[in-house]
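Excluded from the complex is one protein chain; the other protein chains are retained at their positions.
Which chain is which? They are A and B, in the order written, and residues in each are numbered from 1.
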Amino acid sequence: MSKTSKGRFFEDYRVGDQIAHAVPRTVSGGERAMYHALYPARGALYSSDEFARACGLPASPVDDLMAFHIVFGKSVPDISVNAVANLGYAQGRFLRPVYPGDTLRATSEVIGLKQNSNGKSGVVYVRTQGLNQRDEVVIDYVRWVMVRKGDLDAPAPETLVPELANAVDASDLVVPEGLTFAQYDDAQAGAPHRWGDYAVGEQIDHVDGMTMEEAEHMLATRLWQNTSKVHFDRTQRVDGKLLAYGGHVISVARALSFNGLANAQMMVAINGGSHANPCFAGDTIRAWSEVLDRAETAVPGVGALRLRTVATKGDPFVLRGAEGKYHRDVLLDFDYWVLMPV
Amino acid sequence: MSKTSKGRFFEDYRVGDQIAHAVPRTVSGGERAMYHALYPARGALYSSDEFARACGLPASPVDDLMAFHIVFGKSVPDISVNAVANLGYAQGRFLRPVYPGDTLRATSEVIGLKQNSNGKSGVVYVRTQGLNQRDEVVIDYVRWVMVRKGDLDAPAPETLVPELANAVDASDLVVPEGLTFAQYDDAQAGAPHRWGDYAVGEQIDHVDGMTMEEAEHMLATRLWQNTSKVHFDRTQRVDGKLLAYGGHVISVARALSFNGLANAQMMVAINGGSHANPCFAGDTIRAWSEVLDRAETAVPGVGALRLRTVATKGDPFVLRGAEGKYHRDVLLDFDYWVLMPV
Partner (left out) sequence: MSKTSKGRFFEDYRVGDQIAHAVPRTVSGGERAMYHALYPARGALYSSDEFARACGLPASPVDDLMAFHIVFGKSVPDISVNAVANLGYAQGRFLRPVYPGDTLRATSEVIGLKQNSNGKSGVVYVRTQGLNQRDEVVIDYVRWVMVRKGDLDAPAPETLVPELANAVDASDLVVPEGLTFAQYDDAQAGAPHRWGDYAVGEQIDHVDGMTMEEAEHMLATRLWQNTSKVHFDRTQRVDGKLLAYGGHVISVARALSFNGLANAQMMVAINGGSHANPCFAGDTIRAWSEVLDRAETAVPGVGALRLRTVATKGDPFVLRGAEGKYHRDVLLDFDYWVLMPV
């Protein structure tokens, strides 16, 4: 039969399926350098071994979002290669830092299914985990995607929609072992504003913009071994445009947020995220953030901030248009927790 | 006098010349990350130290084609900087894996010369070797190029055309020391199809496409320290186009072939290759393969497959047009041996 995989269609998923995604990946300083070339990332903890050691870690970990992208990329051939849309994320937690030399692999469990009323597609809910070479879970998140049916006559599965928390509870955030901000150096980190200086409801315009080129989002998306055709193959869309991987926009926005959130050192949870509009080469991406919540953690001196960071091609602080839909300039609405020195 | 090299012309070569190419190169995880950013490469053995160790290697080697590109790049200033055309490859063998930390250098021996009847150029045959820091040969191949004469009055050399095998004999393939597929994990590798599942004559459409950007082929070609002007300097052609390095297309095609040949782990020989048509930015590259031969190796459980992989801008399985010439959509016709778990 055919040796090329067409990927799974909606009717190929069963609740409870355990899928071991292919192609484990060892990361090195090479992936880290690429990350810094692709994104204007300046978080000191991800830039300097010395800074990371002063924070109690053995070395500078790779950016949390790099771990996310690698794990996400591995899941694409099994989960979203036939997806019509990437609908959402929930309950994402970063459980352990990833260091150069670590090898990541990924698995997913199907936790929900709901066929659409048109009978042509359905929503698949998966819980995906990234594991390192010691089989420790480094990242764990839920996402749901709309997947085409391959055989329209296949019977609809029993509907199961998992209950998903609106946000990760602050008490469930995992502070990496050993992390301390006791000797934290604001000047080296780039800003004096700490956890106590941020108020719930506060909005921050991150000011800077980044014009995205075709080669950039493709280099990034290949680096994460993401095989989704729409990012690489100009013949997939009638307008001949290449669609940037949504995660590329997440990383751009997170990097731009340094200007105003320099001390938002580690991402520890992803509460949700919407890719509000597609992003194409030539777009100039800007970002703004809103503080959604604040919490203490079990570690003295380490505070948690829940943030919404919005990537946009337009003005800051604009999110939705008249009818409550995302404004056409908005690319991303991302809800997450970070750790910050108190 | 002039301190800038113009490179050698046809009359500057003598059969038996030994040329030590300049600029040795140490590879690291950085080159590997770049390779994964440039090509949609997913071979597990080149992606994961853990997977490579389970296959009996000390760590994940760099992609075989990276070693080829680096060695090839070193030879350009001495062999092909004045070449009119890169005519062919033969008898290429990968003799040892290259690991991060290894330093490669290259040498060539002139093994044949044939002046063209027009008296303006001639064909130079060289055997090029790449060596590591222990002076072990890691790669060995023959290529022939058409080189301009600098002095049209220079006498024609005695014609010597080396006898070149159509393909490397299966018995000459070198299985890397220690390689074993005894614990090979199909799920981690990405596909269940093993050596025994492939039949001679079988054709595989690798389905995926990759639209190539200008920055991408230039980043790659610089990374291999290839100095050929046509790849970098828009003023070299009357149409102002930059010609992609042929090796870039080889790597794209090999990476695309994962979808259908995921277990074709190591490239061990290059039997031949033709760059059928030039490749330019904006081209969307696809690939298809044909199984040309199958052979056992000296190592139980390790089979060898001889493949033709064709890179094309058009439809799969189209190779030649009416008059027997390559179809205008075909970019590359590449003939090689890989190792696969039995």
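Keep this in mind: a contact is a pair of C-beta atoms (placed from the backbone, for glycine too) under 8 Å apart; a residue touches a chain by one contact, two chains touch by 3 or more.
None of the values given here were measured: they were computed from a predicted structure.
**Q** Can you say which of A:G260, A:G273 or A:P341 touches the chain missing from this structure?
**A** The single option touching the absent chain is A:G260.
**Q** Who touches the missing chain here, A:R96, A:H193 or A:H275?
**A** That would be A:H193, which touches the missing chain.
**Q** May I ask which residue of A:I204, A:A253 or A:C279 touches the chain that does not appear here?
**A** Residue touching the absent chain, from the options given: A:I204.
**Q** In the complete complex, which positions of chain B touch the hidden chain?
**A** Residues touching the hidden chain, for chain B, are 3-5, 20, 22-26, 28-31, 33-34, 77, 100-101, 103, 105, 133, 213-215, 218-220, 222-223, 225, 227, 229, 232-236, 242.
**Q** List the chain A residues touching the unshown chain?
**A** Chain A touches the missing chain through residues 28-34, 36-44, 47-51, 60, 100, 187-191, 193, 197-198, 204-211, 213-216, 219, 259-262, 282, 284.
As a convention for this text, only the chains that are shown with their structure count from here on.
**Q** Rounded to a whole Å, what is the gap between the Cα centroids of chain A and chain B?
**A** Distance between chain centres: 36 Å.
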